[in-house]
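Part of the complex only, each chain left as placed.
The first chain written gets the first letter, and so on, giving A, B and C; residue counts start at 1 in each chain.
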Amino acid sequence: MKILILNGPNLNLLGARDSNYYGDLTLDKIEEIIKKEFPEIEFEFFQTNYEGELINKIQNAINNFNGIIINPGGYAHTSVALRDSLTECKLPKIEVHLSHLVNRENFRQNLITASGCDGYISGFKENSYLAAVYLIIKMIRKGS
Amino acid sequence: MKILILNGPNLNLLGARDSNYYGDLTLDKIEEIIKKEFPEIEFEFFQTNYEGELINKIQNAINNFNGIIINPGGYAHTSVALRDSLTECKLPKIEVHLSHLVNRENFRQNLITASGCDGYISGFKENSYLAAVYLIIKMIRKGS
Amino acid sequence: MKILILNGPNLNLLGARDSNYYGDLTLDKIEEIIKKEFPEIEFEFFQTNYEGELINKIQNAINNFNGIIINPGGYAHTSVALRDSLTECKLPKIEVHLSHLVNRENFRQNLITASGCDGYISGFKENSYLAAVYLIIKMIRKGS
């Protein structure tokens, strides 16, 4: 079982961002924790600031992965293009956010990409990723 | 460790509701799965159709539980009173939904109670509860 | 044939409310007129000011009644929970209002519960109930 974990713009800055929202860990550290908690799963971690590159990754995932976990960062609220690529991709897909978006700015309440995924997790800092892995394994195993 | 799992209006009908949104399981069956997956944890399950009774339960939780998982059903979109009681309660709290709300009616995009919780999970049918338990254990252990 | 006629908050005050909107009759008097006009039908009349109690009644109706007529009072404009319980209930269901809502306050134009019913009647004072009975009999007989 191989899972693609995509991170969008500014998530490479984790560890330096506001810890109230994002926790204290770097992205590398989060990846390490994920691998330790789920040693039986193969992961590919990918971060980019380019909307187009995220779309390319999603389009190519179908033949190489069993599921996608995506934190689209700021593109979550604006990108119809990213949403369309997720909708087209027939893998299990989960959108995660580190911060609890309902308690942030108005423009972060507009969820565009989430409706291209199967489910949504928000607010648990690094644990959002862990729960997403925990869930996507169940989804992949159930075959839905 | 003792966790309160609250279910709001109409969740007693699970198993009979639209399975595309809610899955096929009854609430009893979901409780059984939760207990089986987390045998080391003590749970109280409580369902009611009364908004006031949910508020009472939350107000009294502080001395009896280590965390709250709540699926407020339709009150998620309308109840300022429920949101206030959650905000007042200083336990770890997670809001869960069986269905993926971003893909449903407009009035379900208005999340009132969620901002009284620490995080939000939506769209994984019965697994939404399992992920919530998985996460709240981490939150309780970390003491935040 | 047995029909449940549910009345929500403040409808127990009929007779004392503004007769321009609600007519001059008490709820008891309306029940009497209904029974007189449709002597062949068995009715249960139920009024409550509790949203949760209305939901309970609807959830339990499926095994005891052939159809539901509901005047949700003020909950008509706010209760997603009530709407969900009506949607789940597979009996013929009609929402009635005594007053002609389109000519009242803005917040009464927001119809939340009505979309959980099969049809909608508004503006005929006590006759709204009579027409609802007249119609639900046809619906029950036609088996739709």
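Convention: contacts are C-beta pairs under 8 Å (C-beta built on N, C-alpha and C of every residue); 3 or more make two chains touch, one makes a residue touch a chain.
Predicted, not measured: the structure shown is a model, and the values here were computed from it.
With 3 copies present in place, identify the total for the complete complex.
Taking the 3 displayed chains as part of the assembly, the whole thing totals 12 copies.
In this text, only the chains that are shown with their structure count from here on.
Could you put a whole-Å number on the gap between the CA centroids of chain B and chain C?
So the centroids are 31 Å from each other.
How many angstrom between the C-alpha centroids of chain C and chain A?
So the centroids are 47 Å from each other.
If you look at chain C, which of its residues touch at least two other chains?
In chain C, nothing touches at least two other chains.
Given the complex with chain C, which residues does chain B contribute to the contact?
8-10, 12-13, 16-17, 48-53, 73-78, 107-108
For chain C, which residues count as touching chain B in their complex?
50-53, 55-56, 59, 78-85, 88, 112
Under the touch definition given earlier, write down the residues of chain A that touch chain B in their complex.
Chain A residues touching chain B: 100, 102-103, 111, 114-115, 117-124, 127-128, 130-131, 134-135, 138-139.
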